[in-house]
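One chain of protein is taken out of this complex; the other chains stay put.
Moving on to chain A:
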Amino acid sequence: MAQPMLEIQQLKLHFFTDQGVVKAVDGVDLTINKGEIVGLVGESGCGKSVTSLSIMGLVPQPPGKIVNGSILFEGKDLVRIPSRKMRYIRGKEIAMIFQEPMTSLNPLFTIGNQLTEAIRTHETCSRREAEQRSLEMLKKVGISREGILREYPHQLSGGMRQRVMIAMAMILKPRLLIADEPTTALDVTIQAQILDLMRLLNKEFGTSILMITHDLGIIAELCDRVFVMYAGQVVEETDRYSLYKSPGHPYTQGLLRSIPGMEERQKRLYAIPGQVVPPHNMPAGCRFAPRCQDVMERCKKEVPPLSPVAEGHLSRCFLHQGGEQEHGTA
């Protein structure tokens, strides 16, 4: 079987604000294997971005604080590593690209400066060599225009900038690439190109990818396995086929139903009723209970554990486990 490269165990990250404690990430388990593309899905504010930033050690502390759990990256626990050493992992072993290509590049430095800086932060090499490597990497992401290294971000289109961001992230061939909604700000044709590019780099360099998105279409196209997050918790873990064929959690089912289909032209688009629970005021039982159509009495009192629905398919719901639990996993 595949080896885990990144293993997040029971991660809890809370923000301590004047309004109270916000449990942005509350007991997340997530594994990524070598060479795998893993999707992390959920709506805005469910904690997916914070989870990814905590892998990078980029959550501002304070107000944020990891109160529990570990992030094992090739055996090293990133939660306990001192921030001085974390710097050598960031960018070299784990790289990240962000949602907003328009604002993620520094407007006052040339593309060349920002790319070579990524190399020369971690490796000693001459500027000529770094520039040469930058040009090669830019060619790989599909930018081969003359003089690109001397250009400034504002001279490039959004898609080009995201390619530059990807080149910058991939230039040191990291083991893991975290992509936080990298295509959200781009138009659809560019989206497809960027996704193709990521798949290509995954094949070529064997880089694992954690793809954070709220777009189930991207998951279908790109990811091997999927984690669905809701209100700071993973509610479902499965491969991409069973995600669409037999979603286990009512929230996932709701998400899938809210995708507009080709046939149902007449119907009003489905929306999950209610709103995401406020982070200061989580319900005692299942966090999805207030919006769930299949809610039971038990859901309001107990927190359902992540439990198997099928081989390699976990769901945080009492619906599927009623019988199973009595049969006894014990």
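Note that in this section a residue touches a chain if its C-beta (ideal position, glycine included) is under 8 Å from a C-beta of that chain, and two chains touch if they have at least 3 such contacts; residues count from 1.
FYI, contacts and distances are computed from a predicted model.
Asks: Given the options "histidine kinase", "Zinc protease", "GDSL-like Lipase/Acylhydrolase" or "ABC transporter permease", which would UniProt use as the protein name of the unshown chain?
Replies: From the listed options "histidine kinase", "Zinc protease", "GDSL-like Lipase/Acylhydrolase" or "ABC transporter permease", the omitted chain resolves to "ABC transporter permease".
Asks: Using the touch definition from the top, which of A:E74, A:E117, A:E221 or A:D239 touches the missing chain?
Replies: Candidates A:E74, A:E117, A:E221 or A:D239; residue touching the omitted chain: A:E117.
Asks: From the list A:K92, A:K173, A:R199 or A:H214, pick the residue that touches the absent chain.
Replies: Looking across A:K92, A:K173, A:R199 or A:H214, the contact with the absent chain belongs to A:K92.
Asks: Given the contact definition stated above, which residue among A:L58, A:C125, A:M282 or A:L319 touches the chain not shown here?
Replies: If we include the chain that is not displayed, A:L58 is the one touching it.
Asks: Spell out, residue by residue, where the missing chain touches chain A.
Replies: 56, 58, 87-92, 95-96, 98, 100, 103-109, 117-118, 121-122, 152, 154-155, 165, 168-169
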